[in-house]
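Only one protein chain is missing from this complex, and each of the others stays in its spot.
Here is subunit A:
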Amino acid sequence: MSIEPQRPGSREVHDYTEEYGYHSDQQSLRLRRGPSRVSNQNQPQFDWSSPHEEEDEEGSSGPPRDLRATPLPIALKRAIRQVQQMQVPVVSSRDSWKRKKAKSLRKLKDSGMGFLSFFSLWSKTLQKIGGNFGGGVQSYFLFLRFLVVLNFVSFLLIAGFVLVPSIVFRSVGAALVNSTGQGACLVYDPNPEGLVVFYNYFLDLLSGTGFMEYSYLFYGYYNNTMVEDKNISYNIPLAYLFTAVFYFVFCLICIIARMGTAARVVVATGSSTVGDYSMIVFTSWDYGCLGDRATKLKQKNIHYRLQVDLEEESIKKRAAALTLSQKIVLYSLRVFMCFVSFGLIIAAFYGIFAATEFSQVKSGQEGILGLFFEYLPSIVITAGNFVVPLLCDQIALIERYSPSTTVIVALLRAVFLRLVSLGVLLFTLWRQITCEGAENTGECKLCQYNHLLYPCWETRVGQEMYKLTLFDFLINIAVLVLVEFPRRMVVDNWSNKLAQWVGRQEFVVPANVLGLVYGQTVVWTGALFCPLLPLINTLKFILLFYFKKITLFHNCRPALKTFRSTTSTFFFLVVLLFGLGLGTVVMIYSLSEIRPSMRVSLFIGSQSFSIPLFALSCVVMCYFVALASVYGKSVALLRNQIKLEGRDKQFLTAGASS
């Protein structure tokens, strides 16, 4: 057999098997020992002896691992393995034991993965979504699944440590510890008296009052019990506190763990999303695309993306060539528009503030009107979250940023609006509870909080969060039923120009993700006061998954503009961390600053360690941020080094040929 010599610039077919020291002609198989070469090959040979050395050093992976990772056909790999097995004269029992152990470990791992994938929730559905609608939409549903699991595990935590002991001890009839305090501050009887009309139950269900208020749902129900039986003593208040704190820490760890891989990759890529043409061309094809329609769609996506990037590049070149006066006009326009958008956001905040005050004042009303007043803050928040981003989009058109910057700016504004509007609601509640901060005046003089309006302020805050969660869910369903389905009916059945221009709904990922983050933040803020809220949220998110899936497949057309799935997942998790931070701040502030309501107080003097805990988590975060920046710098250094090596090689070859 002969080998064609590799002539430079030759059009001969490149034999990839040569690089692995194996001729594609099977008859040439010979036992090769050491460096002695018979053929005139000048490429490094596959080192037969290396697996044994590696095994002595590492003691983990045997030859099968190396073989799997060799890009050769199966027949060649089999031949190599046979040669290796023939070449093994003396193998110490320790080596063979290690190899056997590695093999059985891998078999165990494979069967374990198979077992786990059986349990993986909704994996077939997610695959279908990804194949039909792309990675961006799939990342939303993956995020939703993560939140479902997080909420469910949190609920199990709370149930195990607080709910179940409470139920057990309450049914056993454990004795109450005498609580000290002023007489008037102890009055708390939310049970409705007399005959209750039937539809009141429904109203109570929606607003968390009446029969729902004095139940396991809210803080007020958990007695200040300390059970001491013959052998066991269980301090429920302490358990409640520890569970709440541990819940936050657990969520933080989960989110950071999930950010781990995504963060590493984002740091390693380093370069911006625009202009990474080789990345787009080499990596963007999705081989899981099934069917002609999905393929054509993906091709259209890629075409669009390439065109947009090329266009952005030429825009940048043009922008750099602007004259000075044009630049001044553009920048002043942008600054003005920034102020306008801030003005809109502040107007929304003021609206929420006014609505919350009004709602608290009118909180005694009965019937449907009373329900409307109860839900007024939620309504205003939702309206603000809907209207302000629309206006901001119009503003962005005037600002004329490049397309990618526009998306980022819009997202940041929406995040700001959503999370801080929640903060405004909480701020107004706090003002009402503590008589505007002056805790020793007026109605707050007796108990250091407004005990007339709020006999148990913790339950009240829990009720607000409960209402927010429920309302958010109902609005989602309503939009689905009243907007998306009719829109599809109109577009499909009415073939005039207007309908075609409006077109089918597009599944907008950022807006939906922000909705999820908002919902989760509400749950975190309310978890301390409404322990069953994670369970309610789990059910809400599960139902949301199915509803969104239905609307995706029936009503939506796939989006033209693509969305980078891994960097966007990282961004979703960062925004989720902001929400967690807000929840933590609320919890710490309410535990340490506002005096707990006397009747239902569970925490007397056990909140001193929350501040050190918060400081510790800040330190840990700073450490990780520092680590990430160090890695980023070393990646940049190494990349520069590769460039320099390339230039050296060029220089040397140029020098050698001259």
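By our rule, a residue touches a chain if its C-beta (ideal position, glycine included) is under 8 Å from a C-beta of that chain, and two chains touch if they have at least 3 such contacts; residues count from 1.
Assume contacts and distances are computed from a predicted model.
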UniProt protein name of the chain not shown, from "Sorting nexin", "Meiotic recombination protein SPO11-2", "Calcium and integrin-binding protein 1" or "histidine kinase": "Calcium and integrin-binding protein 1"
Residue of A:87, A:125 or A:284 in touch with the missing chain, whole complex considered: A:284
Touch criterion as defined above, residue of A:96, A:120 or A:307 at the omitted chain: A:307
Positions on subunit A where the hidden chain makes contact: 10-14, 16, 64, 67-69, 71, 73-75, 77-78, 81, 110, 113-114, 127, 135, 262, 265-266, 268-269, 271, 275-279, 281-292, 294-296, 299-300, 302-303, 306-307, 310, 313, 564-567, 642-643, 646-647, 649-650
